[in-house]
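One protein chain is absent from this view; the other protein chains keep their places.
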Amino acid sequence: MAETEILVPIDSEVDIISARRHGRDLARSAGFSLGDQTVIATAVSEIARNILMYAKRGEVRFRVVNDGDRCGLIVVAADRGPGIADVDLALQEGHSTAGGLGLGLPGARRLMDDFEIVTAVGEGTAITMRKWRGK
Amino acid sequence: MAAKEERSVWGGAARPVERSQPASESTATLLRELVAHLRQQRTVLREEWARRITEARLLTAMTEEEVFAEATSVYDNYVEALETGTFEALQAYARDLSERIIPRGVETHEVVGIVLLLRDVLARSLFAKYREDFAKLDRILDAYEPAANSIANTVAVGFVQERERVIRQQQEAIRELSTPVLQVRERLLILPIIGVIDPQRARQLTEQLLQAIRTNRAKVVVIDITGVAAMDKAVANHLVQTVEASRLLGATVIVTGLSPEIAQTLVTIGVDLSEMATVGDLQGGIEEAERLLGYQVSDIKEVSQKS
Partner (left out) sequence: MQVPILKQGSYLIASIQSSLTDSDLCQLRDALVGQVGRFRARGVIIDVTPLDVMDSFAVRTLRDLAHMTRLRGSETVIVGIQPEVAFAMVQLGLTLRGISTALDLEEGLAFLDSRTDEAHGRD
């Protein structure tokens, strides 16, 4: 499979829908089950909204990787927003600074197999998450 | 044909020294002598054997390094079995080896082939060493052959048994995966779960069940876990998720057949069961389900009588 990368810029609400649609389409073409496509699209929706809420703009990138006999989909959500001061707190269920359910980041982490945040206050945030096929 | 000859020897070969019983003491001595020889020639013979394996195009699924590493272990175990006349260690090794190479697609004829090759390599080496003294060579081979045959037998049987075990396991897994979602009456589904549930299977069961709820327009689902021996926290949480997801599709779930052990586990690990309806056994669960379904039916009847 060609390792193409798809980039979706996020700076309005419609882009959240566009991001999850791209995530779902790529997952489908990579052979993920309908259940996993939905899980990926839902996680993408959460992190894309996170960009919009806290950083106003950013981007979501998608990539399919083949690691031996495993196939995975990698989603990277990056922004140059305010960054996250307390990552542990942001990953706590029910914690929200923007009036959400506080399920965004912890929820996305629960849906995916791997989840990693790199952030610096005043510089931005990059969230990398991965789902393996057929797990 | 060679295989047939060997089979006749295998029958009495579990104790390799038995065949030459009258000369048993000297057989033991001879075996000691040939073991010493094989230990001394270890490097050369092992290399020769590995070369012959590659030449015969056996174990092609493995890399040269892997073949050499296995050849070394097999060689050492082989010599040890010759020395001690006991096969437990070799048996254990053969099982372990089989477990490792079966998933790689190694076939029975390859395993039998490499053991026969080793037998041949060692016999040739003995021949070369003792060819000046035919009488001795004869006695050495008499001691060597039954032992070698038993070893070949042990390894081959070990491999086949392991292969059968893997096949059984796979069949079991397939059977378990196809747990049926049964429609016992209109709008009522039963999902009997039997055996071991791991997260992957739990996930498949949930996906099957949710699809079935939609297809059959089910209102009530009875999940019977009488046949489930144990449940860890991940699977218990999954069960709760299944109940909740079913409710999102408009179906009520009743869980039946929780064993005392599982009930205790669920309470100990603190799974939130507040949303889960449970009934002791499957029959009770079906009765409760029919009450739920019937309750709605009689309700509507009452209304139509009124109007």
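To keep things simple, chains are lettered A and B as they appear, and every chain counts its residues starting from 1.
As a working rule, a residue touches a chain if its C-beta (ideal position, glycine included) is under 8 Å from a C-beta of that chain, and two chains touch if they have at least 3 such contacts.
Worth saying up front: this structure is predicted, and the values here are computed from it rather than measured.
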item	value
Visible contact partners (per top-of-document touch definition) of the missing chain	A, B
Sole residue of A:Gly58, A:Gly72 or A:Gly107 that reaches the chain not shown, by the stated touch rule	A:Gly107
Contact residue for the chain not shown (choose from A:Ile16, A:Ala30 or A:Met129)	A:Ile16
Touching residues on chain B - with respect to the absent chain	206-207, 210-211, 213-214, 217, 241-242, 244-251, 275, 296, 299-300, 303
Sites on chain A contacted by the missing partner chain, in the whole complex	13-14, 16-17, 20-21, 24, 34-35, 37-39, 41-42, 45-46, 49, 93, 100-101, 103-104, 106-107, 110-111
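Following the convention adopted for this analysis, only the chains that are shown with their structure count from here on.
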item	value
CA centroid of chain A to CA centroid of chain B, Å	39
